[in-house]
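Here the complex is missing a single protein chain, while all its other protein chains stay put.
And then subunit A:
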Amino acid sequence: MAEEERTQVEILEENNLIDMTKYINYVSAPQAGGIATFAGTTRDTFEGKSVVELRYEAYVPMAIRCMKSMCSSARSSWNLHSIAVAHRLGSVPVGETSVFIAVSSVHRADALDACKFLIDELKATVPIWKKEVYANGEVWKENSEFAERRLELGKDGIAAEEKSR
């Protein structure tokens, strides 16, 4: 890997808060004029129901692989300096951040576009699940991005494509 390529992906175990500053510092560089970030936070309502918390679990080794792979994809589409992706597991109460992405690039367009790509790609491919907990029940959520991508995921072409990177 080229010295200039810095990519960090992390799955944080339960009860570890996301330190956004740490990731912003990681992607910062004198030559990078733009840093784009995305923070996903737990909302207080879903379809009129009051959300108590979200609970996350993951197939950790595969989630890390998929996160690294999506970062490689981003690099092949945009000119990026550094990337940091972090996702929490366990309970994430309303208002707290469950996922954080930071991307830096020389010019801002690359970082902004790559940042959007990375959260979209995470929602479509990374094996992480969340359960929405209400006052009177709980339900496993399903990302529409995954439903759209589902039939392509296991095709031979996709795996071969990843191996060639």
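To be clear about the criterion, contacts are C-beta pairs under 8 Å (C-beta built on N, C-alpha and C of every residue); 3 or more make two chains touch, one makes a residue touch a chain; residues count from 1.
What we mean here is this: contacts and distances are computed from a predicted model.
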Among "Propionyl-CoA carboxylase beta chain, mitochondrial", "V-type proton ATPase subunit", "U4/U6 small nuclear ribonucleoprotein Prp3" or "Molybdopterin synthase sulfur carrier subunit", go ahead and choose the protein name stored in UniProt for the chain not displayed.
"Molybdopterin synthase sulfur carrier subunit"
Residue touching the undisplayed chain, where the options are A:Arg6, A:Lys22 or A:Lys123
A:Lys123
What subunit A residues would touch the chain not displayed?
40, 56-59, 61-63, 65, 87, 98-99, 119, 122-123, 125-131, 140-143, 146-147, 150, 153-156, 158-159, 162
